[in-house]
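Apart from one protein chain that is not included, each protein chain of the complex appears where it belongs.
In this document, chain identifiers A, B and C correspond to the written order of the chains, with residue numbering beginning at 1 in each.
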Amino acid sequence: MSRPAEATSDEVQTIVAARRLTGVRSVFIGVGRPSTAAILASEVHNPDLVLVYESGTIGAKPRRVPLSIGDGELAETADFVVSVPEMFNYWIGPGRIQTAFLGAAQVDRFANLNSTVIGDYEHPRTRLPGAGGAPEIAAGCGEVVIVAPHSPRTFVERLDFITTVGHGAGPGDRERLGFRGAGPTAVVTDLGVLEPDPDTKELVLVQVHDGVTAEAVQQATGWELRIASELRVTEPPTAEELGALRELVAR
Amino acid sequence: MSRPAEATSDEVQTIVAARRLTGVRSVFIGVGRPSTAAILASEVHNPDLVLVYESGTIGAKPRRVPLSIGDGELAETADFVVSVPEMFNYWIGPGRIQTAFLGAAQVDRFANLNSTVIGDYEHPRTRLPGAGGAPEIAAGCGEVVIVAPHSPRTFVERLDFITTVGHGAGPGDRERLGFRGAGPTAVVTDLGVLEPDPDTKELVLVQVHDGVTAEAVQQATGWELRIASELRVTEPPTAEELGALRELVAR
Amino acid sequence: MAELVSLAEGVTTLVHDGDAVALEGFTHLIPFAAGHEILRQGRTELELVRMTPDILYDQMVGAGAARKLVFSYAGNPGVGSLHRLRDAVEHAWPRPLELEEHSHAGMANRYAAGAAHLPFGVLRGYVGTDLAARTTIAPITCPFTGEQLTAVPALNPDVAIVHAQEADRAGNVQLWGIPGVQKEAVLAATRSLVTVERIVDALEPRPGGVVLPTWAIDAVAHVPGGSLPSYAHGITERDNAFYRAWDAISRDRTTFTAWMDDNIMNGATA
Partner (left out) sequence: MAELVSLAEGVTTLVHDGDAVALEGFTHLIPFAAGHEILRQGRTELELVRMTPDILYDQMVGAGAARKLVFSYAGNPGVGSLHRLRDAVEHAWPRPLELEEHSHAGMANRYAAGAAHLPFGVLRGYVGTDLAARTTIAPITCPFTGEQLTAVPALNPDVAIVHAQEADRAGNVQLWGIPGVQKEAVLAATRSLVTVERIVDALEPRPGGVVLPTWAIDAVAHVPGGSLPSYAHGITERDNAFYRAWDAISRDRTTFTAWMDDNIMNGATA
């Protein structure tokens, strides 16, 4: 296989997110890049990965990246399809899905998410789509991996609206709120990877993509970012990963 | 068609019960004689009658009287089949089924039913099957028709156990308990038909089968039975009804 | 028993000004044709209810037919914002739009409670979010364990409208593919209209088939292609190109209005 062109930062983000699904049994997928990453993972790392979409399709095997989470191919290829009430009551709520891949418009230092409004709720500067399934998915699934573009607009000191609780105000908050899952375990961006500190639950930069500096990540983050003492550098995409991703997106 | 042999009192009971389903849209069916009557009605009086069995089969079209409410033929011929939770939550509870045909081991003067125990609950003389779906069916369905053999053991002054509320202690009780349906509108026995008095809700003998006297019915009833001033006499089974019933039972 | 009617008749009889109307569909089987007919008939002051408002509700809100929106996720899936909906919320154009906002789990349980004719549903949810203070929920305590959970009020729209693949001549309906929350919406609503791709002699039971019996529906209208640019699994394809094109059409008020006039308001009644 001939060495493909250099990977873009978006491609690296998707590939790094996909690697997170090696050895994972089932993943709940939001629309967009999380979907691309999960399909890539099932093709490259984890053929047995169970893809679960909010639309009720469990064990879907899409060959193309669906535009919506309810494309026909998802139902045609699913192991089974359930109603929306069943999806949330019997499958997501009880924590039967291991990992959730979610996006968001705003992320704070405790990996709480905003997908509701920018600005004041009553008089928003930008009205966003709203909660969807995210709050209960983030509460119920075994762990949450957030996939978001790294910019000061997204990684903010203070959310305009708490749509989805990550680690709340810090240690013990999830337990206090009665959540079952472990909550966010990673935030994968186009610059690197943040993980919550085991003790403080505050997001720490633990990994940067090839050629990205910690300073660059700090500049793209709206709060004073903690940097891991041993900052890992992302393993560059393999030819297989990059080839598979480009082939997938081109389908 | 040659005049068939004289109808037995059981046959008359079944035929009279079946007549109650003329013009009814849907009927919920308990096992046994109610089932025979409902199938007969769908064959003789009401081809569009929707038969609903507790097992989740809605719009079943059995050609034979099923031994259990879950025989395969019910699922094969049903318009659709639902889970037990859906049956009670989406179909019975909201009162989507018009008429319920129920049996019981004991019936009192307000058409309350016992199918739990004879004697004391902790030390029963006879342990009966229990409630099954009856309490919520009788509460939710549009009306209830009780089909029971007429004897002092069945028609008692006082139930050993209130399994299913008919008209409770009299007028207003169903409303007070928040029930949606009208409750029992008739008790069809092998001797005649009892209907609740519109004001007192107490069962009144309004009809006797051909050759049965009011005295005979009183003797088979464990309380001082009210008799309608104009006591109707059951229209004898037609050759068509009796032929169809015997053919059905013989299948 | 459901009557077989034309789409125009169905909307005229069942949808009134000021009604709470749920045109449901979870990406799949969205009843576009019925929504357009509601606009053509000039219904107004509507309370639009749907878990996932997309282009159809963007059109209805942009046309000024709605007073209020009850929802859990409002977006153009895979494309981005609903610009007409944003314009209504951000700039009250063409009129202010009241929002009643929930999560998917909350809306699904509100519909399920409505279908069961129960006054509320119970779930674990909303706690710790800013949504809790902005919506219609209440804490409820388990009488057995003492755990505090969240109650959501039942959702019982005045009218539910859904699209399905087929109905028989008696008005029994079957849909398959992604079932969403359509069964709950129809059973929860006071009145219901189902548009179908085709009328058949008898419903063949199918894998994943959801049946709505004629006695649980008010009217059925034969509207082939009635869910386009959404799709009817096995019969029509989702028009992803249109979902993408809508972004440009809907960004600008004038472009939007002109498009609606040309394509919906002056379109032929189905």
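Everything below uses one rule, namely that a contact is a pair of C-beta atoms (placed from the backbone, for glycine too) under 8 Å apart; a residue touches a chain by one contact, two chains touch by 3 or more.
Remember, it's a predicted structure, so these values are computed and weren't measured experimentally.
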In the full complex, displayed partners of the excluded chain: A, B, C
Hidden partner chain, touching residue among B:G133, B:G192 or B:P237: B:G133
Absent chain, residues of subunit A that touch it: 25-26, 50, 58-59, 79-80, 89-90, 93-96, 180
Where the missing chain touches subunit C, by residue: 118-120, 122-124, 136, 138-140, 142-145, 147, 149, 151, 153, 205-209
For subunit B, the residues touching the chain missing from this view: 31-32, 54-57, 66-72, 74-75, 81-85, 87-89, 92-93, 116, 121, 123-136, 139-140, 161-165, 168, 173, 177-178
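Note that only the chains that are shown with their structure count from here on.
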Chain pair that, of all pairs, has the most C-beta pairs in contact: A-C
Label of the chain whose CA centroid is most distant from the centroid of subunit B: A
Length of the line joining the C-alpha centres of subunit A and subunit C, rounded to whole Å: 28
Between subunit B and subunit C, centroid-to-centroid distance (C-alpha), Å: 41
Whole-Å separation of chain centres (CA-atom averages), subunit A against subunit B: 58
Residues of subunit A engaged with two or more neighbouring chains: none
Residues of subunit C engaged with two or more neighbouring chains: 112, 183-184
